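Coming up: chain A.
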Amino acid sequence: MAKLTFKTDKCKGCGLCVDACPKGVLALAQDKINQKGHHPVEAVNEAACIGCAFCATMCPDCIIKVER
Partner candidate 1 sequence: MAEKVLMKGNEAIAEAAILAGCRHYFGYPITPQTEVAAYMAKRMPKIGGTFLQAESEIAAINMVYGVSATGKRVMTSSSSPGISLKGEGLSYLAGADLPALVVNVQRGGPGLGGIQPSQSDYFQATKGGAHGDFHMIVLAPASVQEMAELTVKGFDLADKYRMTAMILADGTMGQMMEPVSLDFAEGEKVEKPWATNGTKMARPHNVVNSLFLKPEQLEKTNFERFERYETIKQNEVMYEEYMMEDAEICVVAFGIASRVSKNAINEARAKGIKVGLIRPITLWPFPEKAIAAAAEKVKKFISVELSMGQMIEDVRLAVNGKAPVTLCNRTGGMIPEPEQVLAAITEAAK
Partner candidate 2 sequence: MAVVFDKPHALADVPLHYCPGCTHGIVHRLVAEVIDELGIEGRTIGVAPVGCSVMAYDYFNCDMIEAAHGRAPAVATGVKRSDPENIVFTYQGDGDLASIGMAETVHSAARNENITIIFINNAIYGMTGGQMAPTSLPGQVTQTSPYGRDTSLCGFPIKVCEMLSQLDGPEYLERVAVNNVKNVKNAKKAIKKAFENQVNGKGFSLVEVISSCPTNWGMTPKKALEWIDEKMIPYYPLGVYKDRSAEK
């Protein structure tokens, strides 16, 4: 059981976190646009999150907080 928190407004939608996640937890929200004009990341399958923080490790904008 892990918890992900995103600073959605700072997300630039680069998707590096999506690719880094080994469990397919993340996706870019194609139906949302943040203040910066990007499709921000969101957890689409948080239940599968193992709290490995690979997503946060690859995030260039330090927007992901991981708790486990």
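On how the list was made: all candidates are chains of the complex that A comes from, given by their letters.
To be clear about the criterion, a residue touches a chain if its C-beta (ideal position, glycine included) is under 8 Å from a C-beta of that chain, and two chains touch if they have at least 3 such contacts; residues count from 1.
Note that the coordinates shown come from a computational prediction; the quantities given were computed from them, not determined experimentally.
One chain among 1 or 2 touches chain A in this complex, and its number is 2. Of all the residues in chain A, the ones that touch candidate 2 in their complex are 2-3, 10, 12-16, 19-20, 36, 38, 51, 53-54, 56-62, 64-68.
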